[in-house]
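Next up is a structure, given as structure tokens.
Not every chain of the complex is shown here; the ones you see sit where they belong.
Going in written order, the chains are labelled A and B, and every chain counts its residues from 1.
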Amino acid sequence: MAGSALVIGAGDATGGAIAKAFAATGLTGCCVRRTADKLEPLIADIKAAGHNAIGYGRDARKEEDMVGLVEEIERDVGPLEVAVFNIGANVPSSILDETARKYFKIWEMACFSGFLMGREAAKRMVPRGRGTILFTGATASLRGRSGFAGFSGAKHALRALAMSMSKELAPQGVHVAHVVIDGAIDTEFIRNVAPQRYALKDQDGILNPDHIAQNYVMLHNQPRDSWTFELDLRPWMEQW
Amino acid sequence: MAGSALVIGAGDATGGAIAKAFAATGLTGCCVRRTADKLEPLIADIKAAGHNAIGYGRDARKEEDMVGLVEEIERDVGPLEVAVFNIGANVPSSILDETARKYFKIWEMACFSGFLMGREAAKRMVPRGRGTILFTGATASLRGRSGFAGFSGAKHALRALAMSMSKELAPQGVHVAHVVIDGAIDTEFIRNVAPQRYALKDQDGILNPDHIAQNYVMLHNQPRDSWTFELDLRPWMEQW
């Protein structure tokens, strides 16, 4: 039974590219988003390339969903070699207008789900003394910003989770890393909400999801004497 | 009607000292913890010193409690000049054993409550163009650590909240700051769980709550041309 690579948040371009890239290494891409139907084109793509993938409709915020999912993958697909958490929730608000409900939901999606995935993956990987757990971060992981109390809070907390897990789990053979994406990604979302930015694509001014994915695979392949906890990715023309 | 200073988490030594220190400046110390009864000695102390204080039993995690509390203070006591968020929730666990319930509760207490207080305070202070909002941080605000995924996550998120609020609100006249406490504080808790550490008190090896409080008052009194967002406090003999 070959290994599996779990990608939570496989719905967007980045998650999809990460799933494809790990599937291309021989792992079965276990792709998760809330609605399984929407995963069909991605699964078809991966299979058309001659690789293995399965789509799962699960709510990553629900403990029973995540516990059951990892159980199912380990039983039916193969040992979890890689787990990637790739859910964002970047919805800005003035602190004066931020609702408690939205502040909570951003954290629940962008951090709590990551905790659930991270814990379940760790439970399987630690006894085997191997495996890679990867978290997608953002500029907001590193500093607060006007209007981003909710998003930067969730991303800061996710980074603290990743760092705490790395310090605990690396000495047990499990590689945990955090990738800080600083720039717009080539996605439908950016094409729609930031067309001027999207136009920079011709000059490589926005991040190509496949190139992001190559870094995730590279992290998984690092020999254990030289593991990276954190790296940033940024288009050459990005101001920072 | 004189101003008020709200202290959420006035139950511990630090919160109590902060309430006393602001009461001594002439503000009415509005002291909050879950059970109002337990605040009686603190309120009595402040009154015995000739200053004003009121105890409120409120659950800082509940939106209606916090909204109602700030409304009540503004109506009955006086304009909120200072709001201090001082709730911690330092309960370590291996990531392998951390329950979803506990991970959530740590965040709810140590971060979500801070959001509620911060937002309600900001809503009152911004229209007046003045006021100070202070958050108590910890070493865990700045880095993750094995066994501290929950606590460091909540503290990182709280710091991101403070920074986001500072960047949004300072240009509107409201001073937001974050105090990183790096060391053991002279509290019952430390006396009980870390007696060897507590014994360093004779050599000033643990933080005196009154000295911490002086820094909070100092931050409130800074003229607006030179506001501090962040400072750390650490006993001289602390390793870091």
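Assume a residue touches a chain if its C-beta (ideal position, glycine included) is under 8 Å from a C-beta of that chain, and two chains touch if they have at least 3 such contacts.
All values derive from a computational prediction rather than experimental measurement.
Asks: Taking the 2 displayed chains as part of a homomeric complex, how many copies does that complex include in this file?
Replies: The whole assembly in this structure file has 4 copies of the sequence.
To be clear about the criterion, only the chains that are shown with their structure count from here on.
Asks: Report, in degrees rounded to the nearest 5, the angle of the rotation taking chain A onto chain B when the C-alpha atoms are fitted.
Replies: Answer in degrees: 180, to the nearest 5.
Asks: Could you state the distance in Å from the CA-based centre of chain A to that of chain B?
Replies: 33
Asks: Given the complex with chain A, which residues does chain B contribute to the contact?
Replies: 63, 94-96, 98, 100, 103-104, 107, 111-112, 115-116, 118-119, 122-123, 126, 140, 143-149, 152-169
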